[in-house]
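All protein chains but one are shown in place.
Each chain carries a letter (A and B) given by its place in the written order, and its residues are counted from 1.
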Amino acid sequence: MSERANWVVRLLGPRRSSPAVPAPDAVLAELGLSPREVVVPPAAVHVPVVRAGAFVFTSGQLPIRAGELIATGRLGETLGVADGQACAQWCVLNALSAIRSEIGDLGQVKRVVKVVVYVASGALFTDQALVADGASELLGRAFGSAGRHARSTVGVSALPLDAPVEVDLVVEI
Amino acid sequence: MSERANWVVRLLGPRRSSPAVPAPDAVLAELGLSPREVVVPPAAVHVPVVRAGAFVFTSGQLPIRAGELIATGRLGETLGVADGQACAQWCVLNALSAIRSEIGDLGQVKRVVKVVVYVASGALFTDQALVADGASELLGRAFGSAGRHARSTVGVSALPLDAPVEVDLVVEI
Partner (left out) sequence: MSERANWVVRLLGPRRSSPAVPAPDAVLAELGLSPREVVVPPAAVHVPVVRAGAFVFTSGQLPIRAGELIATGRLGETLGVADGQACAQWCVLNALSAIRSEIGDLGQVKRVVKVVVYVASGALFTDQALVADGASELLGRAFGSAGRHARSTVGVSALPLDAPVEVDLVVEI
């Protein structure tokens, strides 16, 4: 786990009991993502995000920062819960960056609807929900009550590129 | 597997060739869930259900009854197909309870659209579809033709809290 990943965990800090609700873009900026940075480059057929009606669906996002996975491996083997939470946060940051590249302004997000968190898990690891809390908490920080979402969290045997976590979002705009 | 879980399996009984279609709430009551019982308590950021447009998305539901998992472990290891089916049914009951808490009356469900069934599976277990039939059959019982749904069933290495099954629903209202 790199220092950068732990830095995100530290920056987010403990959950506040009565969180302020800054503009989503401000939260991203605070986390070191410039408003025009596109983290996930568009590919030929498989694209980071699709808008359909009032919904935006993202591709499954990996914990990539500056073009590199911040960690590889499985939870419960080489990685612990805090590592997984940092990964989940970076997945969400990349998902939000992709959504922003489609809709221009995250303030247009009316509601975060659904989040699926896939956690690469060793045989005995059952704290997938704690890992997923890294994603959920960041969405709450960024969107306030509009960030309250339905979530599915599952443990899987492996993810692309040996990523520890993958997250996809459905948001309503 | 507790007696309570087997009780659900017995109560549902064999599939009828021409099933009657009772009101969904009546089916839940028959299964021992009172109409106002909220099985899944709302959390801070991650909530049991989100309504967006004409759709309601649930969080992934675990086979929890009265605050406890009715079973833990993987199919094909300590659990068999009937155990998994009972778990799938409780997941659906919790999902329906969550939807009811949002929309007030399950009779407002126009269509069960999509069901994803995650089955914690040992290395040699490939009967995930039979496990998922526990979920599908209950939806058919509760909603009749409106309960006919698209379904994805996958075997995963682990689920939160060592739950054997997790189910999420998308319904149209």
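The rule we apply is simple: a residue touches a chain if its C-beta (ideal position, glycine included) is under 8 Å from a C-beta of that chain, and two chains touch if they have at least 3 such contacts.
Given the structure is predicted, the values throughout are model-derived calculations rather than measurements.
Listed residues A:58, A:126 or A:153: the one in touch with the omitted chain is A:58. Looking at B:83, B:133 or B:162, the residue that reaches the missing chain in the full complex is B:133. Although one chain is not drawn, its touching partners on chain B can still be listed: residues 15, 53-55, 111-115, 121, 123, 125-129, 132-133, 136-137, 139-140, 147-157, 170, 172. Against the chain not shown here, chain A presents residues 44-50, 52-53, 57-60, 116, 118, 120, 156-162, 166, 168.
Heads up, the rule we're going with is that only the chains that are shown with their structure count from here on.
Once the centre of each chain is set as its mean CA position, chain A and chain B turn out to be 27 Å apart.
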